[in-house]
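One structure is given below, represented as structure tokens, and several questions about it will come after.
For this view, one protein chain was removed and the others were kept in their places.
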Amino acid sequence: MAQDGLSVGVKAVIGREEIGALIAALSARGWRVLGPRVRDGAIIYDDVAGLDDLPAGWTDTQEAGRYRIERRTDAALFGYAVGPHSWKRFLHPPVERLWQARREGDKVTIIAEKNDEKFAFLGVRACELAAIMVQDRVFMEGPYPDTAYRKRRENTFLIAVNCGEAGGTCFCVSMKTGPKAQAGFDLALTELIEGERHEFLVEVGSEAGGAVLADLPRRPAAPEDIAAAEAVTARTANAMGRTLETEGLKELLQGNPEHPRWDDVAQRCLACANCTMVCPTCFCTTIADVSALDGTAERVRKWDSCFSLDFSYIHGGSVRKETKSRYRQWMTHKLAHWIDQFGTSGCVGCGRCITWCPVGIDITEEAASIRADSGKCQEGGNGRA
Amino acid sequence: MTAAEDPFIPLPYCVGRVRRETGDTASLELLPLAGPRPSFKAGQFNMLTAFGVGEVAISMSGDPAETEGFVHTVRNVGAVSGALARLETGAALGLRGPFGTAWPTEEAIGADVLIVAGGLGLAPLRPAIYEVLARRERYGRVVLLYGTRSPRDILYRAEMGRWRRRLDVDIEITVDHADPAWHGNVGVVPRLIPRMSFDPQNTFAMVCGPEVMMRFTASALHEAGVSFERIWISMERNMKCAIGLCGHCQFGPDFICKDGPVMRYDRIASLLAVREI
Partner (left out) sequence: MEGLERIVLAHPFFAGFEAELGQVVSGCARNLRFETGQYLFRAGDEANEIFLIRQGVVSIEIAAPGQKPTVFATEREGEIVGAAWMVPPYRWRFDARATSLTRAIGIDARCLREKCEADDHLGYEMMKRFLPVVARRLDETRLQMLDVYGKQSA
């Protein structure tokens, strides 16, 4: 309730240890707390039980086709950019049963799924927050909302973390999604590390967030704390690894379906679908129906990718047989058609598709090449100098 | 959550009458096992589930004014459609829908109506034919052109015969090839367009068939003076969810499942020419 909590917009400072208390407070309120952990040489998202589970003192270095985690010189809890996981795997799971059907005699009963889990996400980056809002539009704002997604989303507590490090492939500044979380969170943290000091500036973004923060030991934020937090995100904004010119990008891509650059990128693209799996906004799925000998059948929904040949299959064959047309579909959808469909770009500038591409294809570079060559594409050859 | 509130959850239906149309095609009447049959518009489709096999998008081919069940004409071209085409009276199946956009039978009131079907494309157009014939007096000239592979592939043969006997509808059927016992037209369906009498300035054309046939037909209609804004076609793409959430049926900025399947030709003409879009 409002009187028990802190109002939206309130800023306070908590100590590093209080992150553990925050996890405990959320667990006590019935949320399944998910946050960053080091596993298999990457920082991924999974259940976190306390402070010790967080990737203290770890960072990541990223380049096109390259990702490594490394030790930091400090004990930062959120001193990395983003890993291969995104929160999509919880809100829009990779494999999800949609329903089961049971046959008894002539009667078939269809049983819906419950989806009553409550998630608290700890460490949501500004770009990821933007990605969640993009998927909210996809799954909840059309004529047919996705019931399962909506139920999970309505029961999700979001703790944003403003970025203190820009990844080598980051371009959230170009996409106007970060590095500071502006809205859509319950609580937003900025990690403040200076000499012996290791604290967090906390901003309340919702009533629920205010109620949780009210239970934690804290002190009010001083103007210096707020200025220090601003400096952190300002420094990050100036260290972006990539840029993407978005002005006129939609028209550029929609107007160049036959640009020779698509052939060029198809020479490198393996159509492995990594980019779509790591992308926090890619939402495509397929379904599989399975039946058991006991008379039950079920339908499972699984992540799918526009890079697979089967994706566009119609009677007679696949529409997009060539890698060229599949890459064109992905990139044009992400950066252009998405705007027609959902009123926003499908790209949040997280850089995952660049980092996790096994051959280092860079969406910012591909877009820039098409921009550089647009208008010359009718002349034959690959049009490049 | 009841099933009807979640568009992903099929409702139980059972097969009523089955009519074998051609060697590989059957029309199934589907009756709801729970609750009334939802109303639908001519041109819309349902997602039909053969339990344990899969789900496929099939347009309604029955009369929207009949309220008892849905009629779907299914051709055996794959695992799911094959399982559906083999269903017999009494068999259970799942159904989600109706989904998608409709033929412009309302907008066309007062104008001439030209319906051009190719092959199985007659099925999604049949509800529009029923609607137009049910209030025949509200339209100008009504022309139905139907092209198919050979005389034995003609769908709804008896019904076509009845429509042909009406004096207020011009019907021409053409086949790609025939033996000399066939007394009708031989040749492609766009060929019939210049022979028919209609006012190109005041005609609504509704076209359904294989994409290449629709492109040739639209171009013949255009030559005859019908503008692209008055030509509507029904598109086919891979559909998994039918509600714009799975991404499979994208065609440029459109989702064929919710922005289509029935689309105005001027909106998509330029993309139709791009390969593998």
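For clarity, chains are labelled A and B in written order, and residue numbers in each chain start from 1.
Everything that follows uses one rule, which is that a residue touches a chain if its C-beta (ideal position, glycine included) is under 8 Å from a C-beta of that chain, and two chains touch if they have at least 3 such contacts.
Computed from a predicted model, the values in this text were never measured in an experiment.
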Checklist entry - Of the listed residues B:65, B:134, B:212 or B:273, which contacts the missing chain in the full complex? => result B:212
Item to check | Touch criterion as defined above, residue of B:185, B:203 or B:238 at the omitted chain | outcome: B:185
Checklist entry - Going by the touch rule given at the top, which residues of chain B touch the chain that is not shown? => result 24, 77, 118-120, 147-149, 153, 174, 176-180, 182-188, 190-191, 195, 209-210, 212-213, 216
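Keep this in mind: only the chains that are shown with their structure count from here on.
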Item to check | Inter-chain centre distance, chain A versus chain B - centres from mean C-alpha coordinates, in Å | outcome: 40
Checklist outcome for this item: As the complex stands, chain A meets chain B at residues 98-99, 101, 103, 106-110, 112, 138-139, 142-144, 146-148, 254, 257-258, 283-291, 297, 299, 301, 304, 306, 311-315, 319-322, 324-325, 329, 333, 336-337, 340-341
Next on the checklist: Which stretch or stretches of chain B touch chain A in the complex?
Outcome noted: 1, 3, 5-12, 14, 33, 49, 51-55, 77-78, 90, 92, 94, 236-238, 240-241, 243-248, 250, 252-253, 255, 258, 274-277
